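Take this structure first; my questions come after.
Complex shown without one protein chain; remaining protein chains in place.
Right after this comes chain A.
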Amino acid sequence: MTAASTPPMIRMAGVDKFFGPLHVLKDVQLEVPKGQVVVVLGPSGSGKSTLCRAINRLEPIDSGTIEIDGQPLPAEGKELAQLRADVGMVFQSFNLFAHKSIVDNVMLAPVKVRKTPAAEARKSAMALLERVGIANQADKFPAQLSGGQQQRAAIARALAMRPKVMLFDEPTSALDPEMVQEVLDVMTTLAKEGMTMLVVTHEMGFARKAANRVIFMSDGEIVEDSTPEEFFSAPKSNRAKDFLGKILTH
């Protein structure tokens, strides 16, 4: 296939978003080709989460277009639900279903949305839990797991839908330091396997090791768009220099 015949996995064009008077996304243009791993950086309140959540329409936008794999986001309804099934999302606060065991968390959407037979869904779920290293926790409830284990379960839950693209919104920010690495390891493996990923994170190690591209946001705008090497060694804008100065001294 030629480049022209494969649409980017994510395409945002002229995207604006307001919260009341607050202009949170300002004319955002972004194309993420298949297989690319993009890290989104920026100070608090710069609109990173909103950008991430706009991509699967958890946050509806006010103007512009967003396409996933060439398909524009439909309005809320069955069609949108189908499209969301192909877009995995991992939240800062895990959001595992509190009343279901870990394996049931992973199985739920394949059974309900993809209509996979339960036995088959359970088998794939166990394989995924094995892959993220928590197969032995399958029958526990989320509250009985450590944060790192919960986040790995949440990643398995998203992967169970065989998504085309994965969105991560600060997946390690709520974790105790000793648990950050186990989650980043799972994400790094996923990146190596060719998953298209958009990751909001302040983990510089991950950005350097796994990302192809770094996007720096400030006040709702994409201010810089470059490779990790370029961005960390020679940021162009003052805002990025400022930001890097702050996080690197931490």
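The rule is simple: a residue touches a chain if its C-beta (ideal position, glycine included) is under 8 Å from a C-beta of that chain, and two chains touch if they have at least 3 such contacts; residues count from 1.
Heads up, the rule we're going with is that contacts and distances are computed from a predicted model.
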{"item": "Omitted chain, identified by the protein name its UniProt record gives, among \"4Fe-4S dicluster domain-containing protein\", \"Amino acid ABC transporter permease\", \"2-oxoacid:acceptor oxidoreductase subunit alpha\" or \"Xanthine dehydrogenase family protein molybdopterin-binding subunit\"", "value": "\"Amino acid ABC transporter permease\""}
{"item": "Option from A:113, A:127, A:234 or A:247 whose C-beta touches the chain left out", "value": "A:113"}
{"item": "Among A:15, A:87 or A:180, the residue in touch with the chain that has been omitted", "value": "A:87"}
{"item": "Contact residue for the chain not shown (choose from A:25, A:161 or A:197)", "value": "A:161"}
{"item": "Missing-partner contacts on chain A, residue numbers", "value": "56, 58, 76, 78, 81-89, 91, 93, 95-99, 108-109, 112-113, 141, 143, 154, 157-158, 161"}
